[in-house]
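There's a structure below that I have some questions on.
Of the protein chains in this complex, all but one are displayed in their positions.
Letters A and B mark the chains in the order given here, with residues in each chain numbered from 1 onward.
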Amino acid sequence: MSARTEAWPDTYGAEARPRMGFFTDTSVCIGCKACEVACKEWNLVPEDGLVWSGESFDNTSALGANSWRHVAFVEQTTPLRVDGDGADGEGEEPFRWLMSSDVCKHCTESACLNVCPTGAIFRTELGTVVVQEDVCNGCGYCVPACPFGVLDRRELPAPDRGGRADGRVWKCTLCYDRTREGMTPACAQACPTESIQYGPLDELRERAAGRLDKVVADGFAGARLYGDDPGDGVGGFGAFFLLLDEPETYGLPPQPRDSTRDLGGMWRTAAVAGAALLAGLGAAFLAGRDGAGS
Amino acid sequence: MTDPAYYGRPIVKPPVWKREIGWYLFTGGLAGASATMAAMARASGNPVLARRAALVATAAVNVSPALLVKDLGRPERFLNMMRVFKPSSPMNLGSWVLLGSGTATTGATLLDLAGIAPRTRAVLEAIAGVAGLPLSVYTAVLLGDTANPAWHEGRRDLPFLFAAGAAASAGAAGVLATPPEHAGPARRAMLLGTVGSQVAETVMERRIGAVARAYATGEAGRYRRTARILDGAGLALSLARGRRVRRLGAGLLLAGAAASRFAVFKAGFQAAEDPRYLLETQQDGRRQGVGAGR
Partner (left out) sequence: MGSNMAEAHPVGFQWVMEARERGADVIHVDPRFSRTSAMATRYVRTRAGTDVAFLGGIIRYILEHGREFREYVLNYTNAPVVIDEGYQDTEDLDGLFSGWDRKRGSYDTSTWQYAGMEVHASAGQRELGANQGEGAGHGGHGAGLSHGEPPEVDLTLEHPRCVYQILKRHYARYTPELVEEVCGVPREAFVEVAEALCQNSGRERTSSIVYSVGWTQHTTGVQYIRSAAIIQLLLGNVGRPGGGIMALRGHSSIQGSTDIPTLYNILPGYIPMPHAHAHDNLGQFVEMNTSPSGFWGNMTAYTVSLLKAWWGSRATPENDFCFDYLPRITGDHSIYPTVMGMLDGSVKGFLVVGQNPAVGSANSGLHRRAMANLDWLVVRDFVETESAAFWYDSPEVESGELDPAAIGTEVFFLPAAAHTEKDGSFTNTQRLLQWHHKAVEPKGDCRSDLWFYYHLGRLIREKLADSEEERDRPVKELSWHYPTAGEIADPNAEAVLREINGWDANDDALSSYLDLKDDGSTACGCWIYCGCFADETNQPARRTPASEQSWVAPEWAWAWPANRRILYNRASADPEGKPWSERKRYVWWDEGEGRWTGEDVPDFQPDKRPDYRPPDGAKAQDAIAGNHPFIMQPDGRGWLFVPAGIVDGPLPTHYEPDESPHTNPLYAQEANPARQRFRRPLNERNPRGDRYPYVFTTYRLTEHHTAGGMSRFVPYLSELQPAMFCEVSPELARERGLAHGGWATVVTARAEIEARVVVTERMAPVAIEGDVVHQIGLPYHWGSRGLTTGDSANDLLEAVLDPNVHIQESKVATCDIRPGRRSRGSGRAVPR
């Protein structure tokens, strides 16, 4: 099973490299947020609000223009392991605390890339999806197009605009400036437990399948892979996950889909509607043939 | 967990577009259908309506890009829309259509006012008339080609809704701008479009199931109700006797068309804010064993 996309490597030819991606194994995430900090430091992402949410230990809340890694915390009164043993106090309600570092999925079929009218969003030679910040004019179309709600427009002031809002859309670049030099992205580098793994996507998928087997054998309840299947609605993710519960528990869509798949049908519908408009207007004129006005 | 999804937070992001885009949904349809109507008026020997409709189209087609540019995060980069010709992006194609339509419409009107180059004017008018059709409906495709549950689910109906709305707006504007003895086709287009608009809306809401609540509640619901009242009153007045009453009716229907467009616009925001809408569209599919996307 080949982790390919349509426009690559055909467009890159000899420059194409093996497709690289992330495997985020949330079963070993300790919620330290080193990934969030490393990402911001490397990419000079601005601090985006000292707002206490009260949502467990998550004060980042969501991915956005100014948060490209987001650690989610979910407290549940269910046991960590299937047999009920594990991190639940004897005589107490079972309890587990799920932690997961979310990121842009770098979809194989990328809706944001497809709808971007300026061509600012492009696919790199590594198969990752990147916004060219010198091209983006902040039209915002990619924002509702992303099935995961990853992209957003940065309203914080930009240094090159003398205090006015930046206005462009920003998201995880999978540290393009690092990866094209053969380095590891900042978040993967910082992650102490190797919850975030970076490497060739083929290898990661193989490793993840084995990892899932082990996690299930170790008795973790609810373990599953999310985004590893090229048959899913976005052709498989470039950054996929091992989750311990349903995707929606983490704020992820259960069945993400690149709406571009429906675009052909939509244009056909539009064509019919256009024809109907033509016919309707035509009828309005023809009906007046005998006796103008009124 | 009483909150749906992740602390009740959106899964897909609400758009970042502001009121300008809501207005553009209206002015685009007004411009497109008016241009088509102008061409048809010319062809059916109604030069008064042809010119009046052309003037409406010209005004609307020049206001439109101003609205779009204003909404950009980086307005000074609006020309980047023309960097590429990108069929996968409805916004890109629409920009080209708007450019072509705007040039043709404006050119034809200027030539008409100046009274020169009639053959050139005729060609431009015809082009504008043809381009007016996609201009009227492409925004429905633009909205449908997102992950937004209200818009994506409505993708089979929004083109018809927008086409009908375009006819209603152009017709109403035509009625207001043209002496009644020449405004007949406009009036009929207005009535046909208004009724068609309400029918399309009802069909859509039946088809999209629980997501319809996004159109029926909150601010979207208020616009929708307003549109219905305006349409109802406007139809009544338009079918009554008396020039002034009928002109008032046309005014109400013009406003109703705008309100209807804003209802669709706002519904998208609401459908994203509450993650239950998205889950409704994706969990259902899974439970029924339906594959990725419908």
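Observations, loosely collected:
One rule holds in what follows: a contact is a pair of C-beta atoms (placed from the backbone, for glycine too) under 8 Å apart; a residue touches a chain by one contact, two chains touch by 3 or more.
Since this is a predicted model, take the numbers as computed values, not measurements.
Listed by label, the shown chains that the missing chain touches in the whole complex are A. Across A:Phe57, A:Phe122 or A:Tyr176, the residue that sits in touch with the chain not pictured is A:Phe57. Where subunit A meets the omitted chain, the residues involved are 28, 30-34, 36-37, 40-41, 47-52, 54, 56-57, 59-60, 75, 77, 80, 85-93, 95-97, 99, 192-194, 214.
Everything below uses one rule, namely that only the chains that are shown with their structure count from here on.
Distance between chain centres (mean CA atoms), subunit A to subunit B: 31 Å. On the side of subunit A, the complex with subunit B involves touching residues 53, 55, 58, 61-62, 64, 72, 74, 76, 111, 114-120, 135-141, 143-154, 165-169, 231-233, 248-257, 259-263, 265-267, 269-270, 272-274, 276-278, 280-285, 287-288, 292-294. Touching subunit A in their complex are the following residues of subunit B: 1, 4-7, 9-17, 33, 36-37, 40-41, 44, 46, 71-75, 77-78, 80-81, 83-84, 86, 88-92, 95, 133-134, 136-138, 140-142, 144-148, 151-152, 155-156, 159-160, 162-164, 166-167, 171, 180-186, 188-189, 192-193, 196, 268, 272, 275, 278-279, 282-283, 285-286, 292-293.
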